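A protein chain is absent from this complex, but the other protein chains hold their places.
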Amino acid sequence: MLRKKFFNVGFVGVDVADRAPFGLTALARYPLFPPEFVDFVRAVVPADRHDTLVYSVVLTARNPIVREGGS
Amino acid sequence: MSALSCAQAMQQFFAYLDRALAGEALEDLETHLDACLACCEKLAFSRRLDGFVKAKLPDSPLPADLEGRIRDALARVEP
Partner (left out) sequence: MPYFTEAQARSIIRETYESAKGEDRCVAQALYTLQELSGLPEGAVMLAFGVGNPVRHAGLSPGDVVLDVGCGAGIDTLLAASRVGPNGRALGLDMTPRMLELAAHHAASAGFANVDVHEGLMEALPFADASVDVVVSNGVLNLSTRKSRALAEMHRVLRPGGRVCLADLVLSENLPEEIVKNPTALVA
């Protein structure tokens, strides 16, 4: 879905350069994810999905050389 | 700002791809695209098609009703 967003705004050659699981324990280190929230997610999501719920990805893409479209 | 229906959003695809949308119209469409997976997919298809057509016919004007026909076809496609 994220790749399509890149494509839709005009990027080409959208590629996933890296993809890695990002466990809930890692989320807890970030200020935007307060401990209460992480505990809440842990409680609501089945244990076997804790480590595969979230992934970090690195996407790369290019601007085309010839600008497409009008104007 | 108003919430667009998918039909309304699709009307704007080619204008969006031609960078002819601005202001509130642009914002409304972007908001819809951010939320609607089906339209995001359809726009990606339209963009591919748009690029293909422009590559094949760079110097001739597009048939007047082409955009309308593509829009109709998209509307018939299941999301």
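As written, the chain order gives the labels A and B, with residue 1 at the start of each chain.
Methods note: contacts are C-beta pairs under 8 Å (C-beta built on N, C-alpha and C of every residue); 3 or more make two chains touch, one makes a residue touch a chain.
Bear in mind the structure is a predicted one, so any value in this text is a computation, not a measurement.
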{"item": "Those residues of chain B which, in the complete complex, touch the missing chain", "value": "3, 27, 30-31, 33-35"}
{"item": "Footprint left on chain A by the chain that the document does not show", "value": "2, 5-6, 8-11, 17-18, 20, 22, 26, 29-34, 36-37, 40-41, 44-45, 49, 52-67"}
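Convention: only the chains that are shown with their structure count from here on.
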{"item": "Between chain B and chain A, distance of the C-alpha-averaged centres to the nearest whole Å", "value": "25"}
{"item": "Chain A-touching residues of chain B, taken from the complex the two chains share", "value": "17-20, 33-34, 37, 40-41, 43-44, 47, 50-51, 54"}
{"item": "Of chain A, residues touching chain B in the complex", "value": "1, 4-5, 7-8, 68-71"}
